[in-house]
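With one protein chain removed, the remaining protein chains of the complex are shown where they sit.
Each chain gets a letter, A and B, in the order it is written, and its residues are counted from 1.
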Amino acid sequence: MNNISSRNQSEKRFQFYGKVAVTLAISFLVILLYNIFSTGISAFQQTYVAVKLDIPASVDKKSINPRSYLNKSFLEMFPPEVKSRNERKAVLSLLSKGAKYEFQELLEDNESSSLQGYFWFLASADLDMYIKGTVKRQGDTAGRLDEVQMQYVDILESKNLVELQSNKYLFSAADSREPEMAGIRGAIIGSLYAILIAFLVSFPIAVLSAVYLEKLASKNKFSDLIETNINNLAAVPSIVFGLLGLAIFLNFFNLPRSAPLVGGLTLALMTLPTIVIASRAAIKSVPPSIEEAAIGLGASKVQTIFGFTLPLAMPGILTGTIIGIAQAIGETAPLLMIGMVAFVVDIPGGPMEPSTALPVQIFLWADSPERAFTERTSAAIMVLLVFLVLLNLTAIYLRKKLEKKW
Amino acid sequence: MIEILLITILSLALYGFALNKKKAKVLSEINILHSQPHYHGLYTAFLTIVPAIILLISWSFIMNIIMGANLKDYFSDITDAGLVEFYTNGVIDYVEGTTDAIIDHVGFIPAVEYYQSLQKTSSILQFIVTLTLALILFRYSMRFVEVQFKARDHIERVVVIIMRASAVFAIFVTLGIVLSLLFETLRFFDSVNVFDFLFGLHWSPQMAIRADQVGSSGSFGAVPVFTGTLLISFIAMAVAGPIGMYSAIYLSQYASDRVRSYAKPIIEILAGIPTVVYGFFAVITVAPFFRDLGAFLTFTNMSSESALIAGSVLGIMIIPFVASLTDDALTAVPKSLKEGSLAMGATLSETTKKVIIPASFHGIVGSFLLAFSRAIGETMIVVMAAGFAANLTFNPFDSVSTVTVQIVGLLTGDQEFDSPKTLSAFALAFVLFFITLILNVISLSIVKRYREQYE
Partner (left out) sequence: MTEQLKLSIKNLNVFYGDKQALYNINLNIMEKEVTSLIGPSGCGKSTLLKCINRMNDLVEICKTDGQVLLDSKDINDASQDPVLLRMKVGMVFQKPNPFPKSIYDNVAFGPTLHGMTNSKEELDHVVIESLSKSGLYDEVKDRLFDPGTGLSGGQQQRLCIARALAVNPEILLMDEPCSALDPIATAKIEDLIAELKEQYTIVIVTHSMQQAARVSDRTAYMHMGELIESGLTKTIFSNPQHQKTQDYITGRIG
């Protein structure tokens, strides 16, 4: 006979393992989210440097060369020893390449007024990282800022001429080689186009085939084949759908590479089985007595399906669809296959124009050797996660709202 | 042109709808119609639109083939078929306006002119023929507004056909996958021996630019890629298996309803996070962590792309798959079994180990297989966290590569389409598809058989 106390020991141990497993699983999630949020939050701010301008209203703004004028104004702010070529280069590199476009815009907006006093311009990524504390001062240098640059950074800081402002570029720009000017607008729009197309294609096909399989198909070898086929399709690795898209849409139909249209079509094929499976479950749960009543009154099968079955199953169908769409939004691998991985600096104007997508943008930035992209990658992930949370909340809301009692 | 045509047909259909509906409505005031007025309207609309659209699509399709074939004649002096194709595509792209690159060849300008004129004739003819068809059918459908006419039955037949087509579509997707992978794979095997691919021990698909370079042929022995995939997937299962299974056991047997109702959805969030996020997490958090750990334990030979990093992050990702499928299996075991065992004085852990797990063993095996197939097919985590160099090793601290990493590496960036290098990606994908398919079929049938056992 086994010793009772050792049995109880083993009972405790077993339960302890279970608790450890649950705790581990949850803490992985917490660590992951914490990491993303703690690195990403700083990307919503951006370092700006104040440059003293002195342009009277009378000056013709068009005659000003923004680049050289801005550089000159910036250099003039410092003690007269900024003379050597190297030092000038060091100072000027504290400003972003984008600063001259900001200045140009400023000039255009103030054609007939004066520009006098301090104006804020975008700082370079290296300075930005130092100000945010991403890179720390080590001796006389900080990250890629050398001794010379650091001297001037100290001067700017002592005069309060650097500050963090909200990041305008993140949500208004597309990708850029300069981290401080890079944004996710292009990627978001690309993703939205692709998802819209994926939805428009997969939803009707999936719902119709679900209804057909549940309500019209006679149970035979063929309907079994379709059923097994759909179940297996749901488990095909997503990258295989990418290859399918590459072979069919790009090579066979000659659709343009990198276009959200192709991305959307590929994602549609991928989400199709998910929606079919969810829709079938929802359709199955519609009480048959209601359908019988409609048929008993002389409604045809098709009328019953569109009048009762589908409306009653809709909450379930929509929930399944949203889950499928949420999967598709985060999907990266198939998009790499159809070339949505290109470096695109323009915001796409339509579904046929080259574009990237939000998860692909994350991949590209995560892959970039520039350290300044790290925080932006996390920020992009935060935006992606917010989208997913919103979608899931919508699913819950729809479920609550459309659910009728019978 | 095509827009005008579409709008015309659409308006005709709308008009027909309104007209027939009205006619039927008048009839319905004194009779009971077989089909309600709007079905009569829809009937006309369908008859006007559907055949016309089918004609339109097939027309464009056939015309493209004919025009493409005739274009080749302009480049008959060129022997290389690939180049001819490139030139004809150049002509088409130029006319369509996707490019304004003019190809330097005597045939180019005449070919462009020919293509333009042909396109014009074709679209005029298309316009006339399609519109005529739509008009005839429109007119024809007018005759049918009668009390006994079964407009609804006709329309429903079309609707059912559309539904059936939707259901069959899934089969075409599968066929598309199989055929496109198979086709390219067979082309790959034209230049590389099947056995060299499946059993070769050296994988370096890089083809040399110049013929005299070293290693110019590239070598396509995929065994290191397969072992790398297996190594990473096994590491992932070593992480996800115990954690997922113990979580499921704890949540289904021990936890209070309250804890379960919070913990289960939280764990499931892990499955909803896009895999590219895990890849990033692996690079910025897990890799440095392992590096520091390695340094602390004075392992010096740990690669920053080691299989351990990719495998453990992949494992975190598949925890919820194991957990929720195992949970399903455990909760499907009839309560009476559990109660019977407890009533004999067994502790809950003994009941779980000796009664519940054996009773749900099939389901658990099925869930592990499904999770394993997920791990094999996962792409982004390994692309970001594992290496591209395929080393034949089982050391988890070394860098290895996987099937999906190779596919991505071979098919992104610059690629010549017909080289064995790009085609090898399809061969790898075919193997991947095949293996995951088998795993799924097995696990689905195990789970199904097991479910029937308790029904």
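Here, contacts are C-beta pairs under 8 Å (C-beta built on N, C-alpha and C of every residue); 3 or more make two chains touch, one makes a residue touch a chain.
For clarity, every value in this text was computed on a predicted model and none was experimentally measured.
The chain not displayed here makes contact, within the full complex, with A, B. When you scan A:Pro56, A:Gly139 or A:Gly298 for touch with the missing chain, the hit is A:Gly298.
Among B:Ser28, B:Ser122, B:Thr331 or B:Thr422, only B:Ser28 touches the chain that is left out of the view.
When the omitted chain is restored, the residue from B:Gln36, B:Ser123 or B:Ser191 that touches it is B:Gln36.
Across the interface with the omitted chain, chain A contributes residues 218-219, 287, 289-290, 292-300, 303, 308, 312, 404-406. Counting the whole complex, the residues of chain B in touch with the unshown chain are 28-29, 32-34, 36-37, 150.
The working rule: only the chains that are shown with their structure count from here on.
Those residues of chain B that touch chain A in the complex are listed here as 89, 98, 152-153, 156, 159-160, 162-164, 166-171, 173-174, 176-177, 180-181, 183-184, 242-247, 249-251, 253-255, 263, 266-267, 269-270, 272-281, 283-285, 316, 319-320, 323, 347-350, 352-353, 370, 373-374, 376-380, 383-384, 404, 407-408, 411-412, 417, 425-426, 429, 432-433, 436-437, 440-441, 444.
Chain A contributes residues 7-8, 10-11, 14-15, 17-22, 24-26, 28-29, 31-32, 35-36, 39, 204-206, 208-209, 211-213, 216-217, 225-226, 228-233, 235-241, 243-244, 246-248, 251, 254, 256, 269, 272-273, 276, 300-302, 326, 329-333, 336-337, 339, 341, 359-360, 362-363, 366-367, 374, 377-378, 381, 384-385, 388, 392 to its touches with chain B in the complex.
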